[in-house]
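Have a look at this one.
The complex is shown incomplete by one protein chain, all other protein chains being positioned as in the whole.
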């Protein structure tokens, strides 16, 4: 084997292993932080925050809706960038991150859409309106689904990774364009009949739990991403000696 | 030091589904030589060609073209290569002549095209759309490229498929004259050649885990 | 009077672009006989098969099946015929097993399918989608029909294309055993057969105006 | 001797379904397609609810026509290229059964999902919910007619047969389906009886089932001589 192959060998196996072992230690702490943030945020938001002057208690779905929306958006960039990193530096680990990020992002987007729709019924009297932000969220869902579906078109992991990374990148160029254009479209066609209650105008008593929930969702995202990636690592690196070792140790414990 | 061989392959390996497809290949090809790649159905001959023309990445090993590493002379290499595969890139909706013109070097004159078509026996079909042709005639359209090409390294994946005996003989003659002019050929075929002297290399299956 | 021949063709002619494609064909085929249709590329072999299976109308002449006129026994005739052409009707998106099941008689059991696949050397590829297979392996999927069919009259248009030597040998064996059981075969091939004894019939070009 | 290749309806139905639906995720694909296309509408046209609701019956039906028309095109052409059409044509049995099998598979993959999904599009386009049942019924029946008529067009336009003109003749046949289909939904929205236009659609279906396979039979045989 020449040097070139050894280098890819290092890339292939070195970093996933490092990631796997490091995250092993981080995970418990992250889980702890996540749980406490989510519990505090939920209890605070659902039980202690004052009801909204106009919407009463129905507004409390905000504590799911807003964090899910915010993290779903950020997740797309994380996915696309890790795909790009994989494409440029041929780092396997970042492909694995990309692959794991897609279903999580799609799920969060879906939660945002569903909670929004549920919220829409009492506030607007309809499950669905063609508001700019809602529309762009729907498009985001399709972008996520696209990245997920494209995988199945390829039989080899490598080709699928590269293809998904390209799609993610093309999408990343487009996401800002989509957001801008949808905004623009909405103002062109329709007077802003529906206004989101802007965050700053919120009462601090409602706002603080929201912040806690958002941070909580970010840690939730981190935890699930790490878990998904670890599974992905095991699935792909099953031939590596350290994975075999791991499996042996685990079965020995039982 | 300039090496004399056109192609030098060392320990070329290809991995599919966690196993090597064939035993790693090491071989050299010199000007004037024809190499017959043998192997049963599914041995990996087509895959091997696709690695040679840089469509698939090998999992290991190296390929040198005229002494240079594969990656360092991509342009020189690919402009000196002619590849005709199982699927012969003949467009059914184009006429025979259009197809050949399209697949030949840009400076090919009309006379050259006509004489190439004559030599493969398609001069009366020049304006017929290719989907009307018989299987062997379609193959002949693709092989007419051998008359117009200026590449010195030919990769032919089963050139004789669907050809009748006279066609096979004609292609063998053409291969021989190419070799005589210092060209080199790598080809696969399930039939043995009659006229051309060739060296053969067998792709052996290798189910060894990587 | 019952005639002993399976197929009797008389002065069968086919006209294309105002000319006969081949000299009118007259021949008989008896049980246990294999007829090798020869002819250069474009001679009209594929066209001849398509006339035989009633996809193209002949311009003249007649075909009798077991003593009956072609048109009078369409159902009996077609249910006793197996045709494998240049395009082998293998669906790339279906798996090997699905393809074979689909092309076999409805009452074929799973064991028969498996053993047919084993005999053409594809038992390990049963669940692979066919577009992944090599050219020869795809051909083998189509030819596996020879193991499951119950038809007694086989039309094979270049069955050996893309097959390796061992594959050719195996198909020849299968053809021989079919003949031994009283079946009959009409096939075309540019290669000479090694094992099976066949009668050959040459399609001669005929540029005579009608 | 019964040959599976020649064996009628179910064999071809199964195979085409298998080809269309390799794995479960393929099943949701037509659904996603319709969702995507209907999401285009509010983007291109004013997104106000009441305006959308007015357009909804027509738009949903135009999509049904488009989706059927465009997917039916490949109903026979793939088979022609890989040689399976030949095998179908030399089947000793009636050709009508395999043809109906293929068309049914097409409807199951395009028309039926569209009908089942249409309520979602209805919600998107603010269609009043009284119209959902008539919408689903009219789509289910109507798309079957469209598949049948479309298959005739597809057989006529098989590659290189040059039947574009003939196909053009077939297309106007879509119009009555479209008119009665959207009329069914519109009547329901307006509170009128919607069973009348639906019954007419059903009559169309009966006629199409009787006639279209015959026409397809003839045109497929022509394709080989093309």
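Just so it is clear, A, B, C and D label the chains in written order, and each chain counts residues from 1 on its own.
As a convention for this text, a residue touches a chain if its C-beta (ideal position, glycine included) is under 8 Å from a C-beta of that chain, and two chains touch if they have at least 3 such contacts.
Predicted, not measured: the structure shown is a model, and the values here were computed from it.
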**Study point:** Among shown chains, those touching the left-out chain
**Key:** A, B, D
Review point. Looking at the whole complex, which of D:11, D:49, D:69 or D:115 touches the chain that is not displayed?
Key: D:69
Revision key, fill the gap. Among listed residues A:43, A:173 or A:247, the absent chain is touched only by A:173
Study note, to complete from the structure: Cross-chain touch to the chain not pictured, restricted to A:149, A:212, A:226 or A:243, is A:149
Study note, to complete from the structure: Omitted-chain footprint on subunit D covers residues 26, 29-30, 32-33, 36-37, 39-41, 43-46, 54-55, 57-59, 61-62, 65-66, 69-71, 73, 157, 159-160, 162-164, 167-168, 171, 174-175, 178-179, 182
Check your understanding: So that we can see where the missing chain sits, which residues of subunit B does it touch?
Key -> 50, 53-57, 74-81, 83, 85-94, 98, 101-108, 129, 150-151
Exercise for review: Determine and list the subunit A residues touching the chain excluded from the picture.
Suggested key: 87, 139, 142-143, 145-146, 149-150, 152-156, 158-159, 162-163, 166-167, 169-171, 173-174, 177-178, 180-182, 184-185, 188
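The rule is short, and it goes like this: only the chains that are shown with their structure count from here on.
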Point to revise | Chain with minimal offset from the mean of all protein Cα atoms | key: D
Practice item. Work out the mean Cα position per chain and let me know which chain is farthest from subunit A. Key: C
Study note, to complete from the structure: Between subunit A and subunit C, the Cα-mean centres are separated in Å by 58
Check your understanding: At what distance in angstrom does the C-alpha mean of subunit D lie from that of subunit A?
Key -> 38
**Study point:** Averaged-CA centre spacing for the pair subunit B and subunit A, given as whole angstrom
**Key:** 49
Review point. Got the subunit C residues that touch at least 2 other chains?
Key: 86
Check your understanding: Do you know which subunit A residues sit against two or more other chains?
Key -> none
